[in-house]
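The complex appears here minus one protein chain, its other protein chains still in place.
Per-chain residue numbering starts at 1, and chain names A and B are given in the order in which the chains are listed.
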Amino acid sequence: MGVAVLIKQVPDTTSKVSVAGDRVDESSVSKWSISPYDEYALECAMRLKESGYSEVVAITCGPQRSSKALTEAAAVGADSLIHVHVEDSLDSIQVQTLLSAAIKRTGSEIVLCGKQAADTNSGSTGPGIASILDYSCVGVVSEVSVDDGVLVATRQGPSGLEEIEVSAPCLFTFDKGESELRRPNVRGIMMAKKKTVEALTPGDLGVDLGESAVIVNSHSSPPDKPPGQKFEGVSSIATVVQKLRDEANVI
Amino acid sequence: MEVIVISESNGDLLHPVTAQLVGASSSLGGNITILCPGGKGLSEAAEISGVSKVISVEGDCFQSYDSNAWSKALAPHAEGDLVLTSSSSTGRELASSIAAIRGIPVLQDATNISEGIVVSRPIYSGKVIETSSVKIPCVITLRANSYEASESSGKAEISTVNQTADVTISIRKALERAGEKIDVSEADIIISGGRGMGEPSNFSNLEEVADLLGAAVGASRAAVDTWDEIPHSMQVGQTGKTVTPSLYIAVGISGAIQHLAGMRTSKYIVAINKDPEAPIFGVADYGVVATWEEALPALKNELSALLSN
Partner (left out) sequence: MMRNMAYEALDFYDIDSMLSEEERMVRDMVRDWVEDRVIPNIEEACRDGVFPDDWRKEIGEMGILGAPLKGYGCPGLSYIAYGLICQELERGDSGVRSFASVQGSLAMYPIHDFGSEEQKEYYLPKMASGEWVGCFGLTEPDYGSNPGDMITRAEDKGDHFLLNGAKMWITNGTIADLAVVWAKLDGEIKGFIVEKGDEGFSAPEMKGKHSLKASVTSELVFQDCKIPKNRILPDVKGLRGPFSCLNNARYGISWGAVGAAQSCFNSAKEYSLSRIQFGHPIASFQLIQNKLSWMLREITKGQLLAYHMGKKKDDGTWIPEQISLAKMNNVDMALEIARMSRDIHGANGILDEYPVMRHMANLESVKTYEGTHDIHNLILGRHITGIQSFTREP
(Lines give C-alpha, C1' and ligand atoms only; values in the text may rest on other atoms or scores of the structure.)
Protein backbone atom coordinates (compact mmCIF):
# COMPACT_ATOMS: atom_id res chain seq x y z
CA MET A 1 0.00 0.00 0.00
CA GLY A 2 1.31 3.47 -0.83
CA VAL A 3 1.38 6.69 1.12
CA ALA A 4 0.41 9.96 -0.53
CA VAL A 5 1.83 13.20 0.76
CA LEU A 6 0.39 16.53 -0.33
CA ILE A 7 2.84 19.37 -0.61
CA LYS A 8 2.48 22.99 -1.51
CA GLN A 9 5.15 25.33 -2.71
CA VAL A 10 5.13 28.63 -0.83
CA PRO A 11 7.47 31.59 -0.41
CA ASP A 12 10.15 30.50 2.04
CA THR A 13 9.21 31.67 5.53
CA THR A 14 12.42 33.66 5.67
CA SER A 15 11.84 35.53 2.43
CA LYS A 16 10.15 38.89 2.26
CA VAL A 17 6.59 39.05 1.02
CA SER A 18 5.53 42.35 -0.45
CA VAL A 19 2.42 43.67 -2.11
CA ALA A 20 2.58 45.41 -5.49
CA GLY A 21 -0.58 46.96 -6.85
CA ASP A 22 -3.24 44.95 -5.11
CA ARG A 23 -1.60 41.54 -5.22
CA VAL A 24 1.23 39.77 -3.47
CA ASP A 25 4.25 40.31 -5.69
CA GLU A 26 5.45 36.81 -6.49
CA SER A 27 8.39 38.10 -8.48
CA SER A 28 9.87 39.59 -5.32
CA VAL A 29 9.98 36.21 -3.58
CA SER A 30 13.64 35.29 -3.24
CA LYS A 31 13.11 31.64 -2.43
CA TRP A 32 10.27 29.16 -2.83
CA SER A 33 10.14 26.18 -0.55
CA ILE A 34 7.94 23.31 0.50
CA SER A 35 5.53 24.63 3.11
CA PRO A 36 7.04 23.85 6.54
CA TYR A 37 4.24 21.65 7.95
CA ASP A 38 4.22 19.68 4.70
CA GLU A 39 7.87 18.93 5.29
CA TYR A 40 6.94 17.13 8.48
CA ALA A 41 4.28 15.21 6.58
CA LEU A 42 6.90 14.25 4.02
CA GLU A 43 9.33 13.16 6.72
CA CYS A 44 6.64 10.99 8.27
CA ALA A 45 5.81 9.51 4.88
CA MET A 46 9.44 8.49 4.46
CA ARG A 47 9.40 6.87 7.88
CA LEU A 48 6.23 4.99 7.09
CA LYS A 49 7.87 3.76 3.93
CA GLU A 50 10.82 2.52 5.96
CA SER A 51 8.38 0.63 8.15
CA GLY A 52 6.97 -1.25 5.19
CA TYR A 53 4.70 0.80 2.96
CA SER A 54 5.46 0.25 -0.65
CA GLU A 55 5.96 3.75 -1.95
CA VAL A 56 5.54 7.44 -1.33
CA VAL A 57 3.80 9.54 -3.91
CA ALA A 58 4.13 13.31 -3.58
CA ILE A 59 1.31 15.36 -5.04
CA THR A 60 1.09 19.09 -5.54
CA CYS A 61 -1.49 21.33 -7.13
CA GLY A 62 -0.34 24.69 -8.42
CA PRO A 63 1.33 26.66 -11.17
CA GLN A 64 4.36 25.60 -13.19
CA ARG A 65 6.93 26.73 -10.64
CA SER A 66 5.55 24.33 -8.02
CA SER A 67 6.90 21.28 -9.76
CA LYS A 68 10.24 22.14 -8.17
CA ALA A 69 8.71 21.30 -4.79
CA LEU A 70 8.12 17.79 -6.12
CA THR A 71 11.75 17.48 -7.19
CA GLU A 72 12.75 18.53 -3.70
CA ALA A 73 10.47 15.88 -2.26
CA ALA A 74 12.03 13.34 -4.58
CA ALA A 75 15.49 14.38 -3.35
CA VAL A 76 14.60 13.18 0.14
CA GLY A 77 13.04 10.00 -1.19
CA ALA A 78 9.54 10.44 -2.64
CA ASP A 79 9.11 7.70 -5.24
CA SER A 80 6.64 9.20 -7.65
CA LEU A 81 5.49 12.70 -8.33
CA ILE A 82 2.20 14.14 -9.50
CA HIS A 83 1.72 17.75 -10.45
CA VAL A 84 -1.85 18.87 -10.91
CA HIS A 85 -1.19 21.86 -13.07
CA VAL A 86 -3.39 24.93 -12.66
CA GLU A 87 -2.29 28.51 -13.09
CA ASP A 88 -5.44 30.22 -11.76
CA SER A 89 -6.18 30.76 -8.12
CA LEU A 90 -8.73 28.26 -6.97
CA ASP A 91 -11.20 28.19 -4.12
CA SER A 92 -10.98 25.58 -1.40
CA ILE A 93 -13.48 23.17 -2.89
CA GLN A 94 -11.78 23.27 -6.29
CA VAL A 95 -8.38 22.45 -4.81
CA GLN A 96 -9.84 19.66 -2.71
CA THR A 97 -11.69 18.16 -5.66
CA LEU A 98 -8.55 18.10 -7.78
CA LEU A 99 -6.35 16.65 -5.08
CA SER A 100 -8.97 14.07 -4.14
CA ALA A 101 -9.12 12.93 -7.75
CA ALA A 102 -5.33 12.69 -7.87
CA ILE A 103 -5.22 10.68 -4.65
CA LYS A 104 -7.93 8.35 -5.95
CA ARG A 105 -5.88 7.75 -9.03
CA THR A 106 -2.92 6.58 -6.91
CA GLY A 107 -5.11 4.39 -4.73
CA SER A 108 -3.31 5.65 -1.61
CA GLU A 109 -5.22 4.98 1.56
CA ILE A 110 -2.89 6.92 3.81
CA VAL A 111 -2.67 10.62 3.03
CA LEU A 112 -0.42 13.06 4.87
CA CYS A 113 -0.36 16.83 4.58
CA GLY A 114 0.43 19.94 6.60
CA LYS A 115 -2.17 21.36 8.99
CA GLN A 116 -2.04 24.59 7.01
CA ALA A 117 0.07 26.13 4.27
CA ALA A 118 2.46 28.94 5.10
CA ASP A 119 1.00 31.29 2.47
CA THR A 120 -2.76 31.15 2.85
CA ASN A 121 -2.60 29.89 6.45
CA SER A 122 -5.95 28.22 5.87
CA GLY A 123 -5.94 24.56 6.78
CA SER A 124 -8.95 23.65 4.66
CA THR A 125 -7.33 21.19 2.31
CA GLY A 126 -6.70 18.16 4.53
CA PRO A 127 -10.06 17.87 6.31
CA GLY A 128 -11.93 18.76 3.12
CA ILE A 129 -10.25 15.99 1.16
CA ALA A 130 -10.91 13.50 3.94
CA SER A 131 -14.60 14.34 3.70
CA ILE A 132 -14.68 14.10 -0.07
CA LEU A 133 -12.93 10.73 -0.06
CA ASP A 134 -14.70 9.68 3.15
CA TYR A 135 -11.39 8.87 4.83
CA SER A 136 -10.93 9.21 8.57
CA CYS A 137 -9.30 12.51 9.42
CA VAL A 138 -6.86 13.09 12.23
CA GLY A 139 -5.77 16.70 12.56
CA VAL A 140 -2.75 18.39 14.08
CA VAL A 141 -0.59 15.31 14.55
CA SER A 142 3.10 15.29 15.34
CA GLU A 143 3.80 11.65 14.66
CA VAL A 144 2.22 8.68 12.91
CA SER A 145 3.50 5.13 13.14
CA VAL A 146 2.22 1.64 12.52
CA ASP A 147 1.60 -0.68 15.41
CA ASP A 148 0.39 -4.16 14.66
CA GLY A 149 -1.46 -3.14 11.55
CA VAL A 150 -3.17 -0.06 12.97
CA LEU A 151 -2.04 3.52 12.60
CA VAL A 152 -1.06 5.25 15.79
CA ALA A 153 -0.77 9.00 15.97
CA THR A 154 0.01 11.68 18.49
CA ARG A 155 -2.40 14.55 18.09
CA GLN A 156 -3.16 17.82 19.76
CA GLY A 157 -6.90 17.36 20.25
CA PRO A 158 -9.40 19.69 21.89
CA SER A 159 -8.80 17.95 25.21
CA GLY A 160 -5.02 18.00 25.00
CA LEU A 161 -2.21 15.89 23.69
CA GLU A 162 -3.29 12.31 23.09
CA GLU A 163 -2.30 9.09 21.42
CA ILE A 164 -4.98 7.78 19.11
CA GLU A 165 -5.39 4.81 16.83
CA VAL A 166 -7.18 4.65 13.53
CA SER A 167 -7.30 2.42 10.47
CA ALA A 168 -6.73 3.26 6.86
CA PRO A 169 -8.10 4.88 4.83
CA CYS A 170 -7.09 7.93 6.77
CA LEU A 171 -5.79 11.45 6.24
CA PHE A 172 -3.48 13.13 8.76
CA THR A 173 -2.69 16.82 8.93
CA PHE A 174 0.70 17.63 10.41
CA ASP A 175 1.83 20.08 12.97
CA LYS A 176 5.53 20.48 13.60
CA GLY A 177 6.71 16.90 13.92
CA GLU A 178 8.77 15.33 16.65
CA SER A 179 11.31 13.86 14.32
CA GLU A 180 14.19 15.67 12.76
CA LEU A 181 13.77 16.30 9.06
CA ARG A 182 16.12 14.37 6.86
CA ARG A 183 18.48 16.34 4.70
CA PRO A 184 18.69 15.67 1.03
CA ASN A 185 21.94 14.24 -0.28
CA VAL A 186 23.63 14.25 -3.64
CA ARG A 187 22.43 10.76 -4.50
CA GLY A 188 18.87 11.85 -3.77
CA ILE A 189 19.24 14.98 -5.85
CA MET A 190 20.63 13.00 -8.81
CA MET A 191 17.82 10.47 -8.57
CA ALA A 192 15.28 13.25 -8.28
CA LYS A 193 16.50 14.65 -11.54
CA LYS A 194 15.73 11.36 -13.22
CA LYS A 195 12.25 11.01 -11.80
CA THR A 196 9.55 12.26 -14.07
CA VAL A 197 6.82 14.45 -12.79
CA GLU A 198 3.45 13.27 -13.98
CA ALA A 199 1.75 16.50 -15.01
CA LEU A 200 -2.03 16.34 -15.02
CA THR A 201 -4.63 18.89 -15.97
CA PRO A 202 -8.03 19.04 -14.30
CA GLY A 203 -9.36 17.47 -17.51
CA ASP A 204 -6.97 14.52 -17.16
CA LEU A 205 -8.47 13.92 -13.74
CA GLY A 206 -12.00 14.18 -15.08
CA VAL A 207 -12.66 17.28 -13.01
CA ASP A 208 -14.71 20.14 -14.35
CA LEU A 209 -13.62 23.03 -12.17
CA GLY A 210 -16.48 25.32 -12.98
CA GLU A 211 -16.25 28.80 -11.65
CA SER A 212 -14.53 29.78 -8.44
CA ALA A 213 -16.99 30.84 -5.78
CA VAL A 214 -14.35 33.09 -4.26
CA ILE A 215 -12.94 36.16 -5.94
CA VAL A 216 -9.90 37.74 -4.39
CA ASN A 217 -10.47 41.49 -4.47
CA SER A 218 -7.17 42.63 -3.13
CA HIS A 219 -4.10 41.97 -1.12
CA SER A 220 -2.83 44.77 1.05
CA SER A 221 -0.24 45.39 3.69
CA PRO A 222 -1.61 45.32 7.19
CA PRO A 223 -2.52 48.76 8.51
CA ASP A 224 0.26 50.58 10.30
CA LYS A 225 0.36 50.05 13.98
CA PRO A 226 -0.70 52.98 16.13
CA PRO A 227 2.33 54.90 17.46
CA GLY A 228 3.86 53.56 20.63
CA GLN A 229 2.10 54.39 23.87
CA LYS A 230 3.85 54.80 27.19
CA PHE A 231 2.19 54.50 30.56
CA GLU A 232 3.43 55.45 34.00
CA GLY A 233 3.14 53.07 36.89
CA VAL A 234 1.84 49.63 37.59
CA SER A 235 -1.80 50.67 37.52
CA SER A 236 -1.54 50.86 33.74
CA ILE A 237 -1.03 47.10 33.40
CA ALA A 238 -4.78 46.52 33.20
CA THR A 239 -5.05 49.02 30.34
CA VAL A 240 -2.16 47.45 28.47
CA VAL A 241 -3.59 43.95 28.80
CA GLN A 242 -6.92 45.18 27.50
CA LYS A 243 -5.21 46.89 24.56
CA LEU A 244 -3.27 43.74 23.75
CA ARG A 245 -6.60 42.07 23.34
CA ASP A 246 -8.63 44.83 21.67
CA GLU A 247 -6.12 46.82 19.62
CA ALA A 248 -3.36 44.34 18.98
CA ASN A 249 -5.47 41.20 19.07
CA VAL A 250 -2.51 39.11 20.15
CA ILE A 251 -3.77 37.51 23.35
CA MET B 1 -29.94 35.01 5.22
CA GLU B 2 -29.82 31.87 7.30
CA VAL B 3 -26.73 31.80 9.49
CA ILE B 4 -25.62 28.68 11.31
CA VAL B 5 -23.11 29.22 14.11
CA ILE B 6 -21.37 26.10 15.33
CA SER B 7 -20.54 26.64 18.95
CA GLU B 8 -17.14 26.01 20.43
CA SER B 9 -16.85 24.43 23.82
CA ASN B 10 -14.30 24.71 26.50
CA GLY B 11 -14.62 21.48 28.46
CA ASP B 12 -18.33 21.30 29.27
CA LEU B 13 -18.75 25.05 29.06
CA LEU B 14 -19.30 27.33 26.15
CA HIS B 15 -16.19 29.02 24.81
CA PRO B 16 -16.56 32.82 24.78
CA VAL B 17 -15.76 32.93 21.06
CA THR B 18 -19.26 31.61 20.39
CA ALA B 19 -20.83 34.90 21.45
CA GLN B 20 -18.37 36.69 19.17
CA LEU B 21 -19.48 34.51 16.25
CA VAL B 22 -23.01 35.63 17.00
CA GLY B 23 -21.79 39.22 17.20
CA ALA B 24 -20.31 38.92 13.72
CA SER B 25 -23.46 37.29 12.34
CA SER B 26 -25.70 39.96 13.81
CA SER B 27 -23.70 42.62 12.01
CA LEU B 28 -24.65 40.87 8.76
CA GLY B 29 -28.30 40.82 9.71
CA GLY B 30 -29.03 37.15 9.49
CA ASN B 31 -31.43 34.77 11.19
CA ILE B 32 -29.09 32.99 13.57
CA THR B 33 -29.17 29.38 14.69
CA ILE B 34 -26.51 27.90 16.97
CA LEU B 35 -25.59 24.24 16.69
CA CYS B 36 -24.09 22.82 19.86
CA PRO B 37 -22.13 19.64 19.06
CA GLY B 38 -22.86 17.10 21.78
CA GLY B 39 -25.07 19.65 23.53
CA LYS B 40 -22.16 21.29 25.29
CA GLY B 41 -22.78 24.79 26.61
CA LEU B 42 -26.37 24.62 25.46
CA SER B 43 -28.01 26.80 28.08
CA GLU B 44 -25.31 29.45 27.85
CA ALA B 45 -25.71 29.49 24.08
CA ALA B 46 -29.44 30.08 24.43
CA GLU B 47 -28.74 33.22 26.45
CA ILE B 48 -26.73 34.91 23.70
CA SER B 49 -28.67 37.88 22.37
CA GLY B 50 -29.76 37.82 18.77
CA VAL B 51 -30.01 34.06 18.45
CA SER B 52 -33.32 32.68 17.29
CA LYS B 53 -32.74 28.97 17.77
CA VAL B 54 -30.28 26.70 19.52
CA ILE B 55 -30.04 23.10 18.43
CA SER B 56 -28.29 20.51 20.49
CA VAL B 57 -26.94 17.86 18.16
CA GLU B 58 -26.59 14.77 20.27
CA GLY B 59 -25.11 11.43 19.44
CA ASP B 60 -22.52 8.91 20.55
CA CYS B 61 -19.96 10.35 18.18
CA PHE B 62 -19.62 13.46 20.33
CA GLN B 63 -18.01 11.51 23.17
CA SER B 64 -14.57 12.10 21.74
CA TYR B 65 -13.23 14.28 18.96
CA ASP B 66 -13.38 12.90 15.42
CA SER B 67 -13.72 15.71 12.92
CA ASN B 68 -14.99 13.50 10.14
CA ALA B 69 -17.73 11.91 12.29
CA TRP B 70 -18.67 15.22 13.88
CA SER B 71 -19.03 17.00 10.61
CA LYS B 72 -21.10 14.18 9.15
CA ALA B 73 -23.44 14.47 12.10
CA LEU B 74 -23.54 18.26 11.99
CA ALA B 75 -23.77 18.82 8.22
CA PRO B 76 -27.45 17.87 7.82
CA HIS B 77 -28.30 20.61 10.34
CA ALA B 78 -25.91 23.14 8.88
CA GLU B 79 -27.82 23.87 5.70
CA GLY B 80 -27.69 27.67 6.07
CA ASP B 81 -26.43 30.28 3.63
CA LEU B 82 -23.54 31.03 5.91
CA VAL B 83 -21.96 28.61 8.37
CA LEU B 84 -19.67 30.15 10.97
CA THR B 85 -17.18 28.54 13.32
CA SER B 86 -14.19 29.80 15.23
CA SER B 87 -10.78 29.50 13.60
CA SER B 88 -9.38 27.23 16.31
CA SER B 89 -7.97 23.94 14.98
CA THR B 90 -11.26 22.22 15.72
CA GLY B 91 -13.27 25.03 14.18
CA ARG B 92 -11.18 24.96 11.03
CA GLU B 93 -11.47 21.21 10.67
CA LEU B 94 -15.23 21.13 11.13
CA ALA B 95 -15.66 24.09 8.80
CA SER B 96 -13.57 22.47 6.07
CA SER B 97 -15.31 19.12 6.35
CA ILE B 98 -18.80 20.54 6.41
CA ALA B 99 -17.97 22.72 3.42
CA ALA B 100 -16.62 19.72 1.54
CA ILE B 101 -19.65 17.61 2.39
CA ARG B 102 -21.87 20.39 1.09
CA GLY B 103 -19.59 21.11 -1.86
CA ILE B 104 -19.23 24.78 -0.97
CA PRO B 105 -16.16 26.94 -0.33
CA VAL B 106 -14.65 27.72 3.04
CA LEU B 107 -12.68 30.81 4.01
CA GLN B 108 -10.54 30.54 7.10
CA ASP B 109 -9.52 32.90 9.84
CA ALA B 110 -11.56 35.95 8.89
CA THR B 111 -11.02 39.08 10.93
CA ASN B 112 -13.81 40.94 9.20
CA ILE B 113 -16.98 39.81 7.45
CA SER B 114 -19.17 42.33 5.74
CA GLU B 115 -22.18 42.18 3.50
CA GLY B 116 -21.62 40.86 0.05
CA ILE B 117 -20.14 38.61 1.46
CA VAL B 118 -16.73 40.24 1.71
CA VAL B 119 -14.14 38.64 3.95
CA SER B 120 -10.82 40.03 5.18
CA ARG B 121 -8.25 37.72 6.60
CA PRO B 122 -4.55 37.80 7.38
CA ILE B 123 -2.35 35.58 5.22
CA TYR B 124 1.41 34.99 5.13
CA SER B 125 1.37 34.95 8.94
CA GLY B 126 -0.15 38.40 9.03
CA LYS B 127 2.22 40.03 6.57
CA VAL B 128 -0.62 40.51 4.08
CA ILE B 129 -4.36 41.10 4.39
CA GLU B 130 -6.50 39.38 1.78
CA THR B 131 -9.95 40.69 0.96
CA SER B 132 -12.22 38.47 -1.09
CA SER B 133 -15.81 38.16 -2.15
CA VAL B 134 -17.47 34.82 -1.67
CA LYS B 135 -20.81 33.61 -2.98
CA ILE B 136 -23.25 32.10 -0.57
CA PRO B 137 -23.66 29.39 0.51
CA CYS B 138 -20.27 29.25 2.15
CA VAL B 139 -18.49 28.45 5.37
CA ILE B 140 -16.31 30.97 7.20
CA THR B 141 -14.15 30.60 10.28
CA LEU B 142 -13.64 33.67 12.41
CA ARG B 143 -10.56 34.62 14.38
CA ALA B 144 -11.24 34.96 18.09
CA ASN B 145 -11.57 38.51 19.42
CA SER B 146 -12.22 40.02 16.00
CA TYR B 147 -15.78 40.90 16.93
CA GLU B 148 -17.46 42.08 20.08
CA ALA B 149 -19.32 39.32 21.83
CA SER B 150 -23.06 39.54 21.64
CA GLU B 151 -24.56 40.16 25.05
CA SER B 152 -26.12 37.41 27.09
CA SER B 153 -29.61 38.70 27.58
CA GLY B 154 -31.35 36.49 25.06
CA LYS B 155 -33.62 33.53 25.43
CA ALA B 156 -33.54 31.39 22.33
CA GLU B 157 -35.68 28.34 21.81
CA ILE B 158 -33.76 25.11 22.45
CA SER B 159 -34.33 21.92 20.55
CA THR B 160 -32.52 18.63 20.40
CA VAL B 161 -31.80 16.38 17.45
CA ASN B 162 -30.27 12.97 17.62
CA GLN B 163 -27.69 12.48 14.97
CA THR B 164 -24.55 10.45 15.04
CA ALA B 165 -21.93 9.03 12.69
CA ASP B 166 -19.35 6.28 12.91
CA VAL B 167 -16.33 7.22 14.95
CA THR B 168 -13.16 5.77 13.50
CA ILE B 169 -10.59 7.32 15.80
CA SER B 170 -10.06 5.76 19.19
CA ILE B 171 -8.09 7.43 21.91
CA ARG B 172 -5.47 5.17 23.42
CA LYS B 173 -4.28 7.49 26.11
CA ALA B 174 -3.87 11.09 27.09
CA LEU B 175 -0.25 12.18 26.97
CA GLU B 176 1.55 14.47 29.31
CA ARG B 177 2.64 17.66 27.66
CA ALA B 178 6.31 17.14 27.14
CA GLY B 179 7.90 18.99 30.04
CA GLU B 180 10.18 20.77 27.66
CA LYS B 181 9.99 24.51 27.48
CA ILE B 182 8.89 26.25 24.32
CA ASP B 183 11.85 27.42 22.29
CA VAL B 184 12.02 31.16 21.62
CA SER B 185 12.58 30.62 17.93
CA GLU B 186 9.25 28.83 17.63
CA ALA B 187 7.08 30.75 20.03
CA ASP B 188 4.30 33.07 18.99
CA ILE B 189 4.60 34.97 22.24
CA ILE B 190 7.88 35.62 24.04
CA ILE B 191 8.55 37.21 27.39
CA SER B 192 12.20 38.06 27.92
CA GLY B 193 14.12 39.19 30.95
CA GLY B 194 17.30 41.23 31.14
CA ARG B 195 19.84 42.23 33.70
CA GLY B 196 17.10 44.24 35.41
CA MET B 197 15.68 40.95 36.73
CA GLY B 198 18.42 41.15 39.35
CA GLU B 199 18.78 37.42 40.03
CA PRO B 200 18.36 34.39 37.76
CA SER B 201 15.85 32.93 40.23
CA ASN B 202 13.58 35.88 39.49
CA PHE B 203 13.05 34.46 36.00
CA SER B 204 10.44 32.20 37.61
CA ASN B 205 8.19 35.27 37.58
CA LEU B 206 8.54 35.42 33.81
CA GLU B 207 7.85 31.70 33.54
CA GLU B 208 4.59 32.08 35.40
CA VAL B 209 3.40 34.68 32.93
CA ALA B 210 4.72 32.55 30.06
CA ASP B 211 2.71 29.56 31.25
CA LEU B 212 -0.46 31.61 31.20
CA LEU B 213 0.16 32.74 27.63
CA GLY B 214 1.75 29.60 26.22
CA ALA B 215 4.78 31.78 25.69
CA ALA B 216 8.50 31.09 25.62
CA VAL B 217 10.94 32.81 27.98
CA GLY B 218 13.85 34.65 26.39
CA ALA B 219 16.71 36.73 27.73
CA SER B 220 19.08 39.52 26.87
CA ARG B 221 22.73 38.86 26.43
CA ALA B 222 23.56 40.57 29.68
CA ALA B 223 21.34 38.06 31.47
CA VAL B 224 22.86 35.12 29.61
CA ASP B 225 26.41 36.28 30.23
CA THR B 226 25.91 37.15 33.85
CA TRP B 227 24.04 34.06 34.97
CA ASP B 228 24.97 30.48 34.20
CA GLU B 229 21.39 29.43 34.86
CA ILE B 230 20.22 31.34 31.79
CA PRO B 231 21.40 29.37 28.74
CA HIS B 232 22.52 30.90 25.48
CA SER B 233 19.61 29.17 23.73
CA MET B 234 17.37 31.77 25.38
CA GLN B 235 19.29 34.75 24.08
CA VAL B 236 17.50 37.08 21.73
CA GLY B 237 19.47 39.50 19.63
CA GLN B 238 22.15 39.90 17.10
CA THR B 239 24.24 37.07 18.44
CA GLY B 240 21.29 35.13 19.74
CA LYS B 241 18.04 34.26 18.04
CA THR B 242 16.23 36.53 15.65
CA VAL B 243 12.55 36.25 16.50
CA THR B 244 9.33 37.62 15.03
CA PRO B 245 6.58 36.59 17.44
CA SER B 246 3.23 38.31 17.43
CA LEU B 247 3.93 39.56 20.93
CA TYR B 248 7.29 40.27 22.59
CA ILE B 249 7.37 41.39 26.21
CA ALA B 250 10.72 42.84 27.34
CA VAL B 251 11.18 43.05 31.09
CA GLY B 252 14.21 44.78 32.64
CA ILE B 253 15.88 45.05 29.25
CA SER B 254 17.37 48.40 28.30
CA GLY B 255 16.97 47.90 24.54
CA ALA B 256 20.55 47.96 23.25
CA ILE B 257 20.84 47.98 19.48
CA GLN B 258 22.08 44.38 19.47
CA HIS B 259 19.05 43.26 21.40
CA LEU B 260 16.70 45.19 19.13
CA ALA B 261 18.31 43.53 16.12
CA GLY B 262 16.80 40.26 17.24
CA MET B 263 13.28 41.33 18.10
CA ARG B 264 12.30 44.63 16.57
CA THR B 265 10.27 42.97 13.82
CA SER B 266 7.97 41.39 16.41
CA LYS B 267 4.41 42.31 15.62
CA TYR B 268 3.75 43.91 19.02
CA ILE B 269 6.26 44.85 21.67
CA VAL B 270 5.56 45.52 25.32
CA ALA B 271 8.31 46.98 27.50
CA ILE B 272 8.40 46.96 31.26
CA ASN B 273 11.29 48.99 32.63
CA LYS B 274 11.77 51.23 35.62
CA ASP B 275 13.80 53.77 33.66
CA PRO B 276 11.54 56.03 31.60
CA GLU B 277 14.52 56.91 29.38
CA ALA B 278 15.36 53.29 28.48
CA PRO B 279 15.73 52.98 24.69
CA ILE B 280 13.45 49.93 24.66
CA PHE B 281 10.53 52.34 24.95
CA GLY B 282 11.50 53.67 21.54
CA VAL B 283 10.36 50.45 19.87
CA ALA B 284 7.60 49.48 22.29
CA ASP B 285 3.97 49.59 21.22
CA TYR B 286 2.99 49.58 24.87
CA GLY B 287 5.49 50.74 27.44
CA VAL B 288 5.01 50.51 31.16
CA VAL B 289 7.33 52.48 33.40
CA ALA B 290 7.43 50.34 36.52
CA THR B 291 9.64 47.82 38.25
CA TRP B 292 9.06 44.20 37.40
CA GLU B 293 8.51 43.50 41.07
CA GLU B 294 5.29 45.50 40.84
CA ALA B 295 4.41 44.91 37.23
CA LEU B 296 4.69 41.14 36.85
CA PRO B 297 2.25 40.19 39.64
CA ALA B 298 -0.23 42.68 38.19
CA LEU B 299 0.28 41.31 34.71
CA LYS B 300 -0.27 37.79 35.97
CA ASN B 301 -3.54 38.77 37.67
CA GLU B 302 -4.88 40.66 34.69
CA LEU B 303 -4.00 37.88 32.30
CA SER B 304 -5.50 35.12 34.38
CA ALA B 305 -8.67 37.17 34.77
CA LEU B 306 -8.87 37.81 31.04
CA LEU B 307 -7.95 34.33 29.88
CA SER B 308 -10.23 32.44 32.25
CA ASN B 309 -13.13 34.61 31.12
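By definition in this document, a residue touches a chain if its C-beta (ideal position, glycine included) is under 8 Å from a C-beta of that chain, and two chains touch if they have at least 3 such contacts.
Since we're looking at a predicted model, the values are computed, not measured.
A.B. asks: The chain left out touches which of the shown chains?
C.D. replies: The undisplayed chain, in the complete complex, is in contact with A, B.
A.B. asks: For a quick check of understanding: of A:C61, A:A75, A:L171 or A:I251, which residue touches the chain that isn't displayed?
C.D. replies: Answer from the full complex: A:A75 touches the omitted chain.
A.B. asks: For the chain not shown, which residue from B:S43, B:Q63, B:T239 or B:N301 touches it across the whole complex?
C.D. replies: B:T239
A.B. asks: Which listed residue, B:S185, B:N202 or B:T291, touches the chain dropped from view?
C.D. replies: Missing-chain contact among the listed residues: B:S185.
A.B. asks: Residues on chain B that touch the omitted chain in the whole complex?
C.D. replies: Touching the missing chain: residues 185-186, 238-239, 241-245, 257, 261.
A.B. asks: Suppose we count only contacts with the excluded chain; which residues of chain A make the list?
C.D. replies: 12-15, 30-31, 36-37, 68, 71-72, 75, 118, 176, 183-187, 189-190, 192-193
We adopt the following convention: only the chains that are shown with their structure count from here on.
A.B. asks: Chain A to chain B: how many Å between their CA centres?
C.D. replies: That gives a centre separation of 21 Å.
A.B. asks: In their shared complex, at which residues does chain B touch chain A?
C.D. replies: 9, 65-68, 71-72, 89-90, 92-101, 103-109, 111, 118, 122-135, 138, 143, 145-146, 168-177, 186, 189, 213, 246-247, 267-268, 270, 276, 281-290, 294-295, 298-299, 302-303, 306-307
A.B. asks: Under the definition above, what is the set of chain A residues touching chain B in their complex?
C.D. replies: Spelled out, the residues of chain A in touch with chain B are 11, 13, 17, 19, 24, 91-93, 96, 115-116, 118-132, 134-140, 152, 154, 156-167, 170, 173, 176, 212-222, 225-226, 228-234, 236-238, 240-246, 248-251.
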